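Every protein chain but one is kept in place in this view of the complex.
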Amino acid sequence: MNDFISHAADLPAPTRFPWIAEGIAFGGDYNPEQWPEELWPEDIALMQRAGVTSVSLGIFSWGMLEVADDVWEWGWLDRIMDLLHAGGIGVNLATPTAAPPIWLLQSHPEIATVDADGHRTAQGGRLAWSPSSAVFRRYAVRVVRAVAERYGTHPALRMWHVSNEIGNENGRCFSEETGAAFRVWLAARFGDVEQLNAAWGTAFWGHHYTSFDQIEPPRGARTGHNPALLLDFERFTSDALIGHYRAERDVLREITPDVPITTNFMVMNTPGATDHEVWAREVDIVANDHYTIGADPHRHSELAFSADRVRGLVDGRPWMLMEHSTAAVNWQGVNRAKSAGEMARDSLAHVARGSDGVLFFQWRASTAGAEQFHSAMIPHAGVDSQIFRDVEQLGATLTALAPVRGSRVEKARVALLFDHDTVAALRSGRKPSTRVDPIDMPIAIHRALTQRGIAVDVLPSSADLDGYAAVVVPTLYLVDDALPARVERFAAAGGHVLVTYFSGIADVNNRVRTGGYPGAFRDLLGVRVDEFFPLMADESVELDNGWTADVWLENVDAHDAEVLARVATGERAGVPAYTRRTVGAGSAAYLATRPDEAGLDAVVGDLVDIAGVQPVAVVDAGLEVTRRTADDRSYLFLINQTGHERRAEASGRDLVSGESYEGSVRVAPGAVVVIEESR
Amino acid sequence: MNDFISHAADLPAPTRFPWIAEGIAFGGDYNPEQWPEELWPEDIALMQRAGVTSVSLGIFSWGMLEVADDVWEWGWLDRIMDLLHAGGIGVNLATPTAAPPIWLLQSHPEIATVDADGHRTAQGGRLAWSPSSAVFRRYAVRVVRAVAERYGTHPALRMWHVSNEIGNENGRCFSEETGAAFRVWLAARFGDVEQLNAAWGTAFWGHHYTSFDQIEPPRGARTGHNPALLLDFERFTSDALIGHYRAERDVLREITPDVPITTNFMVMNTPGATDHEVWAREVDIVANDHYTIGADPHRHSELAFSADRVRGLVDGRPWMLMEHSTAAVNWQGVNRAKSAGEMARDSLAHVARGSDGVLFFQWRASTAGAEQFHSAMIPHAGVDSQIFRDVEQLGATLTALAPVRGSRVEKARVALLFDHDTVAALRSGRKPSTRVDPIDMPIAIHRALTQRGIAVDVLPSSADLDGYAAVVVPTLYLVDDALPARVERFAAAGGHVLVTYFSGIADVNNRVRTGGYPGAFRDLLGVRVDEFFPLMADESVELDNGWTADVWLENVDAHDAEVLARVATGERAGVPAYTRRTVGAGSAAYLATRPDEAGLDAVVGDLVDIAGVQPVAVVDAGLEVTRRTADDRSYLFLINQTGHERRAEASGRDLVSGESYEGSVRVAPGAVVVIEESR
Partner (left out) sequence: MNDFISHAADLPAPTRFPWIAEGIAFGGDYNPEQWPEELWPEDIALMQRAGVTSVSLGIFSWGMLEVADDVWEWGWLDRIMDLLHAGGIGVNLATPTAAPPIWLLQSHPEIATVDADGHRTAQGGRLAWSPSSAVFRRYAVRVVRAVAERYGTHPALRMWHVSNEIGNENGRCFSEETGAAFRVWLAARFGDVEQLNAAWGTAFWGHHYTSFDQIEPPRGARTGHNPALLLDFERFTSDALIGHYRAERDVLREITPDVPITTNFMVMNTPGATDHEVWAREVDIVANDHYTIGADPHRHSELAFSADRVRGLVDGRPWMLMEHSTAAVNWQGVNRAKSAGEMARDSLAHVARGSDGVLFFQWRASTAGAEQFHSAMIPHAGVDSQIFRDVEQLGATLTALAPVRGSRVEKARVALLFDHDTVAALRSGRKPSTRVDPIDMPIAIHRALTQRGIAVDVLPSSADLDGYAAVVVPTLYLVDDALPARVERFAAAGGHVLVTYFSGIADVNNRVRTGGYPGAFRDLLGVRVDEFFPLMADESVELDNGWTADVWLENVDAHDAEVLARVATGERAGVPAYTRRTVGAGSAAYLATRPDEAGLDAVVGDLVDIAGVQPVAVVDAGLEVTRRTADDRSYLFLINQTGHERRAEASGRDLVSGESYEGSVRVAPGAVVVIEESR
């Protein structure tokens, strides 16, 4: 059936909603208000030509709907909704709260965010509202109600798209009103201020509070602030933002209980202000915006990691790609165009990892505004362009992939743990080395695994580890007190664990665990570290197995573990760098440094060997492979990230080309093949 | 006759004014108030010894003239004016508004500029006033009137020097009062706010205005603002500054109609806040301040470009160099001293390109104040110094060059178009690549041409193209709708055009032209581009003709042009990089990348070959050559920028050395020769 099941926390039980398209949703943000109305019919004809099924509409339209306080003009939106419906295009209709109208910003300047130095955000951008503003909340809820009442039963409506990238520009606010909300949040969290003092360690530098009323957001420079205050302000920020989301969502649910609701996340290379694990529980389907970094030669690996992470937020259920780009963006300094075929590979890589939609920002490239040089489905040059031809081709491919819709990515045998809390904690307070990045080792190890054709589930550390053969804990700085025992039990039962440096260091209050590093995992790993040896920016060492390593070393005492590699050069020569302890029927390895690519490949090779994990399929190097399955069928995605033909062992029919293979599939340079596998 | 003609817009007709000196004006800023009065006679004796004819006086003297609100002390200025007159030194007397007195800044803090974050400029620098401040305007006009009334008939007075480097420190102001002025400016420009909405494309991100009252200056970070808002704020800023200039100028004109008026521009490597094309219409003679960047190995090329650009602002009429430095400045981090002879070469290079004055900041090096390590005509060491000896030598040379005064630089056959609007537009909104700089290609191509001895007129794009054989359009991002047809007519009539990448992209509202790049020039060039391929910082490619290129590539479809070179390496191999279309009797070439020096030399070689443009004279490489002419005479300037002797084909007498040449002139390493050419 063409539907999907929401597990949203506000629903009494898992609930079935119709899917927004026939198959894989295809389309993008559509901003008809930027164009003359005469152009709209042509837009819809071109959408049909390209196979577009879905558009996101009205994202920045508040000021054009509510033209002054409680003065409404619906005509243009009525007309385009009708046109889209007539053209067979489904609409993800936005609540327009990402862009408060100028009249609201000017009549209520107090709704704007305030930065850490006390500067109120000026008009002229977007998302300039504080999630803690009661006044903004009142106006936002009113416009959401108006939109929902007007369009809740419109036949073009498929889904609600709440606001846009909540937390992007309004990630942190330091206003007085935010301070009051933060104090309420803290009082709820700690109950008693002495609990907070104890948890935060406020005795340091005399920061002891005698009342919650004394606590302020961490204004000014961050370097002097208590790391626990900083971390809890990060958590509060995510919760404040979600509070706003819920307020909008609740209005929509009340008025249109049958229409699914989402908002677009930003799971990508630079983690933002929101804890997606919490947010994922609040939407009917997770929608993600993803942009690659042109300067990153491994950007397809970051994409794969991010897509696996999104899927991990929803226990492997399908999700949708709400925004990505056909070509260059405009915010990266030098904005690299995509290579030939890269747009299709990126799009299908998301599908390969669970997305049931491929949507872009945006349909037509703007000629004005802050994103006038951001690529789109129709570039400035118009339809006679390589980009639009590629869009049409992609539309055809997605049509052919319709059967894939609703299938699930096959559960992996390897889980990799990743939490927003570690990201937030590493930002909160000075650390031994600024070269330790929260997302570096997760992506590097994920990449080493996927390069071997191994499927990986990227999971919050609270996830159930049952059914996995191996678990990777990659520089997971902050862990709660329960995780070590859970991982220990996993290993004792035959699981195999790989932990990397600077994991398990802090507790949930961002306090360092004492008694020897890596605090929470010391016993599991059979090692004890009394000192870190961060390496300088230009410093590296050789290990005794030939690997080069940088970033980090430690004074590892492998008292209850086998040493697999030691430092061989420099003043730390002899220190263990890679160890393994047998744990019941399983094992726990520790990587105390950052090896080069060959070293990381060997480390994950050890892990999958000992855990007996097989690749998704036998493939040539450079061929990304995943499998999506449904009750009675399975689809093998093969994405050739190289400039040479690659082969995989598989049999079945390629949904993209229609060609059938027996035993061996050839994938042309840069091409994507989706084999409906023979059973 | 020793006079010059002003074309200032406030005069009913071109008007003749006496020139400020016998020949080439020589001197600099003179700040006697920094020194004991006993030293003044020595100053004047030294000026006479050095051949100084002209000083700029009183630039920062407001607080020493108006010592409290409407309390005046004229004595010291009376005395030095008289002394200078007695010594035969002419005075460019400043209106002292560059430095509001402390009492004014403190009694009226609202006159100070406010930055984009709302910080009001603190006292302690200079030019800390907003051009939109009515209070400041009132005080400024009063002091101007007082100065004009007191010194308007003083025999030492030669010219008014209005304020100083207007727009330097006070380039942008974001105060409330500025906001109000900006709204008035916008209302005058657009008439109706819906016109503005349409022109700016405010539908993007919901920035739609319902009233001009809703518009604010682009406060806060610039990245979110509408590019058209940003650009119009740049234009408003220049206009607001010129508004202040006009207010001062009008007072002076009223009181002293016979005294010429100027203000010092800053046409140099980093374009500032003012649109010099507009400003040039408002002064009786254009005066320019020019400082080279010590770290730039091609600084003499930048100087040549800037000087040609100044001349282009006034249709080839003479102008004057109001400030440059004898040696190091103090604001470049490492402040490189000039090499032996560099001061003379710089000075005469300005004269060679049309300047009738060589003035310095300043006469005596300050021992105190913010510029205490800025060089001067008399350094800290005193007159027994290489610098002062060089100054004396320069004075003698300029005396010998007196006949050159009033001659005009020979009109070039090549015009190169350059507009402040493109500078401002490239700063306004995110672009495909931060590596595209508005002044990079103009200087690079100008340099390639002048290295071949070719004369170039650097002109606003509104200039008349008649009489030119070739026109260069170097990365002219923003062009109005009229230019393409004008250039097309130029080519059709036998002219030859060279356009470089990222030209013609935006219209006057900073909106991208659709239908394929390079928008305005697509038809002229016979090419159509559907996508840009900016190159990363460390990226370059080879072309099939052997050139290396970087910064930029595009997906050029040369449907109606000959391809002269293609990319040969990398993933864009095969893409055209250099094309030419025959246009009537002329041609239009397109350079879609940034070649290395050899490549640029070849490109301009192609242009001058096809256009039949000859060098000013046949010269060895490294010899800068220009010609100034008058009715009955001509002067060939030869500046040897190398460390080796160089030769030129010429005949006549060297005004500098007195030596005569027949057929061939030798120029010693680093030397300058000015041949009064035989007829």
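When the chains are written out, they are named A and B in that same order, and each has its own residue count from 1.
Following the convention adopted for this analysis, a residue touches a chain if its C-beta (ideal position, glycine included) is under 8 Å from a C-beta of that chain, and two chains touch if they have at least 3 such contacts.
Worth saying up front: this structure is predicted, and the values here are computed from it rather than measured.
The omitted chain makes contact with just one of the residues B:A295, B:A537, B:A585 or B:A598: B:A295.
Touch with the chain omitted from the figure is made, among A:P41, A:G88, A:G118 or A:G612, by A:G118. Of A:E531, A:E645 or A:E659, it is A:E531 that touches the chain left out of the display. Of the listed residues A:K431, A:R566, A:R580 or A:R627, the one in contact with the hidden chain in the full complex is A:K431. Of the listed residues B:Q123, B:S211, B:T569 or B:T582, the one in contact with the hidden chain in the full complex is B:Q123.
What chain B contributes to its contact with the hidden chain is residues 31, 33-34, 60-64, 67-68, 96, 98-103, 106, 119, 121-126, 169, 294-295, 327-328, 330-331, 333-337, 339-340, 365-373, 379-382, 384-387.
Seen from chain A, the chain kept out of the figure touches residues 116-118, 200-210, 214, 216, 218-221, 223-229, 429-435, 509-517, 528-537, 555, 571.
One rule holds in what follows: only the chains that are shown with their structure count from here on.
Averaging Cα coordinates per chain places chain A and chain B 49 Å apart.
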